[in-house]
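With one protein chain held back, the other chains of the complex are shown just where they sit.
Let's turn to chain A:
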Amino acid sequence: MLIEQLINGITLGSIYAIVALGFTLVFGVLGIINMAHGEIFMFGAFIGVVVTSTFKGPLWLAFLAAILVTAAMGYMLERFALRPLRNKQGVSHLAPLISTIGVSILLENLSHHIFGPGNHPFRASFAEISFQIGSITVYLVQIVIFVISVLLMYALSFWLGKTKAGKALRATAENLETASLLGVDVKRTITMTVIIASAMGGIAGILVGMAFNSVTPQMGLSIGLKGLAIIILGGMGNVKGAMAGGLILGLAETFVVVYGDSGYKDAIAFVAIIVILLIRPQGLFGQKISA
């Protein structure tokens, strides 16, 4: 029982971590909280539903389609909602936040109109397959989700740490102007970051669809807000913090459902951020910034 819940928690947590990584990449490079990330993630999930249920396509095609669509949405987000605000004189630092709130509300209602408001089931062909290890039941879906998440996190860490583009991204995150002086194509790096973050959101969307077997237009908001909570928990712009924060929140939510009141599950994330911001504003894994 305990181990099964642990596995549930880790599955949920690894999805949260992927969502949070999308937030943290954009925040690290641009210093912007992308409120539309949750909605892009939700669109990824819907693309998955359309491909697997409506067109009866295979799962890998769903992933591919979701990545393409969300990457395109990421580009549009950067092009139309973020770029016009950059390098503009006299724009409040809140403007990008408000602008992405606009995108989020637009996308949520767009999906209402395109896909309908109800609950869409997500049928993975292997949803019912499970293994029995001793007294523990493990579903194949959980393993698939976990493996994909770990692969994704590993690929991202490798890309950020070892490749030239990743180095450029980290340089831009450190200091935009200096990076640009040193010959980094900052504009391209920023666009690429938003696109990659959005594509990760799309992948996470399909994973969530598989895990919960349901996709709704509202899920973008609730998961998006949790992603926000996680990056605050782990430290803003901190990649490892986002992964750890995701796991912590996933486990915490699972255990509240088991041992506490399931209704308050969704409040944990926000209580956590309020407490974290008051006690340790730099996040659990963040560096203290000297004022």
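By definition in this document, contacts are C-beta pairs under 8 Å (C-beta built on N, C-alpha and C of every residue); 3 or more make two chains touch, one makes a residue touch a chain; residues count from 1.
The definition used in the following text is that contacts and distances are computed from a predicted model.
Asks: Among "Succinate dehydrogenase hydrophobic membrane anchor subunit", "Cellobiose transport system substrate-binding protein", "Predicted lipid carrier protein YhbT, contains SCP2 domain" or "Amino acid ABC transporter", go ahead and choose the protein name stored in UniProt for the chain not displayed.
Replies: Its record in UniProt gives the absent chain the protein name "Amino acid ABC transporter".
Asks: Please identify which residue in A:Leu97, A:Val257 or A:Leu284 touches the non-displayed chain.
Replies: Reading the full complex, the residue touching the unseen chain is A:Leu97.
Asks: Could you list which residues of chain A touch the chain missing from the display?
Replies: Per the touch rule, chain A residues meeting the hidden chain are 33, 80-81, 84-85, 88, 90-99, 101-110, 113, 221, 225, 228-229, 232, 261, 263-264, 266-267, 269-271, 273-274, 277-278, 281.
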